[in-house]
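The other protein chains are all here in position, but one chain of the complex has been omitted.
== subunit A ==
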Amino acid sequence: MSGSEFVPLSLTPMLIGLFAAVACALPGNYLVLRRQALIGDAISHVVLPGIVVAFLLTGMVATWPMMLGAAGAAVLAVALIEGVRRLGRIEPGAAMGVVFTSMFAAGVLLLEQSDTSSVHLDVEHALYGNLESLIWLDATGWASVIDPEALAGLPPELMRMAVTLVGVGLFIALFWRALKISTFDEGFARTLGIRTGVLGLGLVIVAAVAAVAAFDAVGSIIVIAMFICPPAAARLMTDRLERQIGWSVVFAALAAVLGYVLAGYGPLWLGGQDAVSAAGMIATVAGLILALAARFGPCRKRAGAPAV
């Protein structure tokens, strides 16, 4: 495939998929270890009322109000989940289940009651994403990568996802030590003066922001898969958190690139006609990587039983 075809049609969707996958996989490491991985599911449901409210307030289908609405709903959901968990003294999974189903239901009611039928609030888009449509028409070949005029025509999702990824990376780098201690031993972390409640909330909010940015670009399937599959597979490859995070980035990137290529060309290789959904294929590849790691990973034995 030549650059004149690859750069405009495949480079940007592939990069956006890659950034989204890694931005979700990074916080996913901590969420999986804290048994909070379901938060990806929760956020994917609660953004619906946020988007509807944003539409009702602004009356338009524009990116920024919708993203702000979604982010607001995600943060509200996170606060509600924490509230339900603490006041009800129940496990986080149950609190998430209660909050996200209620908020999703409220979103459906809101959508039905308000006069949005005339507007195309695309739920399908939110679910599967439109990765394939994020093309870079101003590009003519590899030379465009250094051509300012062509660069101005880059899809805005690319920049948004890149900024989100940098933000997520900074949060984890900055709070690396405190996050590790409070994830392993919260009580001990508190005796050191680490504000574990605030830190935990910060982690979930960072995850929510990554999720919302990724929904807009690639849809919720990738988000849910990337929060769980790369970190879980990475855990099976190593017994050290530092390396686990490295592996999760590798797996997320591999799933994004391989999934995108397989979706675009796989059916053709098999003699089919049309490409399949890239988001669906990326999530599927992530699942396959997890399956392979579960079968062949060097650290797949549960440590529970003492070896000595």
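Just so it is clear, contacts are C-beta pairs under 8 Å (C-beta built on N, C-alpha and C of every residue); 3 or more make two chains touch, one makes a residue touch a chain; residues count from 1.
Keep this in mind: contacts and distances are computed from a predicted model.
Quick one: the chain not pictured, UniProt calls it what, "NADH-quinone oxidoreductase subunit L", "3-oxoacyl-(Acyl-carrier-protein) synthase", "Manganese ABC transporter ATP-binding protein" or "Glycosyltransferase 2-like domain-containing protein"?
Options "NADH-quinone oxidoreductase subunit L", "3-oxoacyl-(Acyl-carrier-protein) synthase", "Manganese ABC transporter ATP-binding protein" or "Glycosyltransferase 2-like domain-containing protein" narrow down to "Manganese ABC transporter ATP-binding protein" for the missing chain.
May I ask which residue of A:220, A:244 or A:284 touches the chain that does not appear here?
A:244
Give the residue, chosen from A:181, A:201 or A:250, that touches the chain omitted from the document.
A:181
Contact with the hidden chain only, please: which subunit A residues?
Here the touching residues of subunit A are 33, 89, 174-175, 177-178, 180-181, 183-185, 187-188, 190-194, 235, 238-241, 243-244, 299, 302-304, 306-308.
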